[in-house]
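The structure appears below as structure tokens.
Only a single protein chain was left out; the remaining protein chains are all shown in position.
Naming follows writing order (A and B), and every chain is counted from residue 1.
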Amino acid sequence: MRTPIAYFLLLSAILFALGSASVLLRRNALRIFMGVELQLNAVNLTLVAFSRMHLELDGQILAFFSMVVAAAEVVVGLAIIVAVFRRTGTADVDRADVLRG
Amino acid sequence: MPLDNVVFWVFAPLSIATAIGMMVVRNAVHAALFLVVNFFTIAVMYLLLDAPFLFAVQIVVYAGAIMVLFLFVIMLLGVDRGDPLGERLFGQRTTAVILAVAIVAEVATAIRAGVGFATRAPEGFEAANPGGNPSALADVLFRDYFFPFEVTSILLIVAAVAAMVLALRRSRSVTQREIEEHEGDDLEAYAMAPPGAPESMRGGTR
Partner (left out) sequence: MIDLIGLAIAIPLVAAGVNMLVGARLGRYAGWLATGAMAASFAIALGALLDLLSLPAGDRTQVVTVAEWIRAGAATVTLDLRVDPLSITMAMVVTGVGSLIHLYAIGYMEHDPRPGRFFGYMNLFCAFMLALVLANDFVLLYLGWEGVGLCSYLLIGFWSDRPEAASAAKKAFITTRVGDVMLLLGLFAIWTHFGSFDFDTVLGADGSLPEIATGTATAISLLMLGGAVGKSAQLPLHVWLPDAMAGPTPVSALIHAATMVTAGVYLVVRTHVLFEISEIALTVVAVIGLAGALYAGFASLGQYDMKRALAYSTMSQLGFMFLAAGLGFSAVAISLLVAHAFYKALLFLTSGNVMHGLHDEIDVRRLGGLVRDMPWTAALFAVGALALSGLPPFSGYFTKDAILELASHDGEVWAYVLGSLGALVSAWYIARLFFTAFIGDRRYEGRAHEASTLMRAPLVVLAIGALFAGMWLALTPDGRLATFLEPVVGTVAEGHAGPSAQVLVAISVVLTLLGIAIAWRLYRPAAAERWISFPEREPGLAGALGHAFYIDDLYAWIVGTVGLRGAAALEGFDRIVVDGAVNGVGRLAVRLSGLAPIWQSGKVRRYALSFLAGGVALLVFAVVRV
């Protein structure tokens, strides 16, 4: 593979940044969640890239675990969003400011 | 032109483009679909990095399971209508942009200081993968990372149970008076709706 590792890392950084922007700038809970997933993927990419660089498999294992946990997290998170939506009729996170002050 | 270069320089921009697309489209379903494509491109990256197992798992788990789940919920709740575009929180947009740029800049700096922009991946990854990538992974997984493996198993069970509990709809016992009040209404929907839900969920003519 001829592409320098750095490019993968940069790509990952860009994706992470885009995911963060999504988290910060969207008001729909599901869109925010999608941003989080993008962030996780970016990190996974970094892990695999380093794994390749160091000729070790630990990075890939970590990325694997990350995916598993992400899956579990998505399940629970979506369940929560559904429950909140049923209570309040909205998925707008800005309206969930009961803890204000 | 080496093949991997070409593949990289095709799929990397695509990855970025789909990410941007996910961010800007107004319809949530469209955003989810963009994200699916993004995951595919990531999977290709894994392939380029000599991680074929992860390539497969990425597609199956992320694109196949997680995003499907997302789409289910989006359509269930009917929130595919777009977000209003105006930003209500003061300074949020500016700060977000600044932080995003900062992240990229910092990583670039770190790379410059550390790995270096020109370093190629060293040869000899096959030696680290005796018997192919999956079995090598299994080897490491069930030896060095056995404990985390077990813990994540428990985690998955817990997550499943939690999801069931959270999503459960219980019906309340309805008083006689309420029956009379809500005559002619969809009593089942009324009983199923939690106490604080808006009238639209309670299904009724009132």
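As a convention for this text, contacts are C-beta pairs under 8 Å (C-beta built on N, C-alpha and C of every residue); 3 or more make two chains touch, one makes a residue touch a chain.
What you see is a predicted model; the values in this text were computed from it and never measured.
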Option touching the unshown chain, where B:A43, B:L77, B:A96 or B:A163 are the choices: B:A96
Touch criterion as defined above, residue of A:L24, A:L40 or A:M67 at the omitted chain: A:L24
Can you list where chain A touches the absent chain? 20, 23-25, 27, 32, 93-94, 96-101
Residues of chain B in contact with the chain not shown: 89, 92, 95-96, 99, 102-103, 106, 109-110, 113-114
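The criterion applied here is as follows: only the chains that are shown with their structure count from here on.
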As the complex stands, chain A meets chain B at residues 1-22, 24-28, 30-31, 33-35, 37-38, 41, 44-45, 48-49, 51-53, 55-58, 60-61, 63-65, 67-76, 78-83, 85-89, 91, 94
Residue positions on chain B within touch of chain A in the complex are 2, 4-5, 8, 12, 15-16, 19-20, 22-23, 28, 31-32, 35, 38-39, 42, 45-46, 48-51, 53-54, 57-58, 61-62, 65-66, 69-70, 73-74, 76-77, 79, 83-84, 87-89, 92-93, 95-97, 99-101, 103-104, 107-108, 111, 115-122, 124-125, 127-129, 136-137, 140-141, 144-145, 148, 152, 155-156, 158-160, 162-163, 166-167, 169, 193-194, 196-198, 200-201
